[in-house]
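Left out: one protein chain. Kept in place: all the others.
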Amino acid sequence: MSTRTRTLELEIMRYDPEKDKQPWFQSYTVPCLEDWVILDAINYVKENLDTTLAYRWSCHMMVCGSCGMMVNGEPSLTCKTFIRELPDKVRIEPLENFPIERDLVVVLDDVIQKLHKVQPYIIRKDPPPAGDQEYIQTPGQLAIFKQLTMCINCMCCYAACPQYALDRNFIGPAALALAHRYNRDNRDQGKSDRLDILADHDGVWDCSFVGACSEVCPKHVDPAAAIQQMKIDGAVEFWKQKMGIPGGKP
Amino acid sequence: MAIAKKAVVWGLFAAGGTLTAFVFPALIGLYLLIASGNVPDGLQFDQIHAFAASWLGKACLFIVLFLSVWHAAHRLRVVAHDFGIRKDALVAKAVYTFAAIGTLLTAFYLLGI
Partner (left out) sequence: MSRNPYVRPISTTTWYMRNGRYKVYMLRELTSFLVVFYSLLTIFALSALADSADRWNGFIASQQGKGMMVFHALALLYFLFFQTFPWFKLAPKAMPVQLGEKRLPDSYIIIGHYVAWIAVSICIFWLAGAF
């Protein structure tokens, strides 16, 4: 385990809703261990230099999704961003495209509401298997959507998405990837229930395949791919309905 | 119904994008050849006229141009939005009118060959 140190200068965005008219930057000099992640440096600031700094974090192991922030302009999970990948001067800002509550804490109400909107649960039209019977799902069927289950709701994708930046009504990458996760789950029969939300003009069609969401996703969910697949599904579904072809997923 | 329209125009955009990705480099290559003075034999009036006069030729040329103009139209709509022009309904009318005119002209000229 390395004990070599490195000094970083952190420029952290501050905002006190009761005192400040707008956000400003505060500089901190932080002695770091070489193998730290940037969250360790922020924790050092909180513990030793400035206890008034407000920010979210929890697991420190890339599963809770709490510590998403802009690190030198890039949406990042701060517990995953090693300082060895960063220059000596690091600018830390709250996640882009969200209102700032205080310091590095953002208001996430909008996306939470959107996650609910896509009905992220198994929807059945047929009754569930009787008695002790379980749903049958082969490893192959799981493999189709497993990648999409990895989302930890860190919202880095929304921070990266320029369409969300330009129009906050856009339902956005994580919500759409979540919808697709259920649409591709063989136990689910709710595709048509979700269609109204997805086919809406604030749904999949607002996406212009910039692809930034997938590039910044720390869990490699690939929401951009999910959205393109849903566009194709949507287009095919439209023509099927037009031509009165029954069948496909209910 | 706006939802249905988006599905249709996106479908045309995607088909057009795939087609132009495959076909346009060669098309531009042909214009490059012409510009260099080495006009390919098949582009002499008799040959190209015969090709465009055949139903296969008409179909090929129509599909290429039809998908290209609709692809470009939808993309221009998105570009306008990305450059801050937010009057989407107006932009949509303008670009799809352009695509419709392009389609009609293509059909008109092809039928005249």
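Which chain is which? They are A and B, in the order written, and residues in each are numbered from 1.
In the analysis below, a contact is a pair of C-beta atoms (placed from the backbone, for glycine too) under 8 Å apart; a residue touches a chain by one contact, two chains touch by 3 or more.
These figures come from a predicted structure and were not determined experimentally.
Looking at the complex as a whole, the chain kept out of the display touches A, B. Among A:Tyr15, A:Tyr28 or A:Tyr55, only A:Tyr15 touches the chain that is left out of the view. The residue touching the chain not shown here, chosen from A:Glu11, A:Asp35, A:Asp200 or A:Glu215, is A:Glu215. Even with one chain removed from view, chain B keeps its contact list with that chain: residues 16-18, 20-37, 39-49, 51-52, 61, 64-65, 68-69, 71-72, 75-76, 78-79, 82-84, 86, 102, 105-106, 109-110, 112-113. The set of chain A residues touching the chain not shown comprises 15, 17-18, 20, 22-23, 73-74, 96-97, 99-101, 107, 139-140, 143-144, 162, 165-166, 208-212, 214-215, 222, 224-225, 228-229, 231-232.
Note that in this section only the chains that are shown with their structure count from here on.
Partner chain A is touched in their complex by these residues of chain B: 2-4, 6-8, 10-11, 14, 78, 81-82. In the complex of the two chains, the chain A residues touching chain B come out as 162, 166, 199-201, 205, 208, 231-232, 234-235, 237-239.
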